[in-house]
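Report on the following structure.
Missing here: one protein chain of the complex. Every other protein chain is in place.
Take a look at subunit A:
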């Protein structure tokens, strides 16, 4: 199954939730902001989304400082 992550094609095997995908891809999930098909998804909602073919993810990390 093909999705797009930060503008790059990515291949998924099997059915995965957004939460499972991000946990596998990233060591540290603190400060992560996810835009899923154009919509920002709160961290506590990640487990409710099952990734589908052609989904578009933008994954960014907030770091401290201001």
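Here is the rule we use: a residue touches a chain if its C-beta (ideal position, glycine included) is under 8 Å from a C-beta of that chain, and two chains touch if they have at least 3 such contacts; residues count from 1.
Operating definition for what follows: contacts and distances are computed from a predicted model.
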Name check vs UniProt for the chain missing from the figure, options "Carbohydrate ABC transporter permease", "Sulfur carrier protein ThiS adenylyltransferase", "Na+/H+ antiporter subunit E" or "Quinohemoprotein amine dehydrogenase subunit alpha", returns "Sulfur carrier protein ThiS adenylyltransferase"
In the complete complex, the non-displayed chain touches which residues of subunit A? 30-33, 35, 38-40, 42-43, 58, 60-66
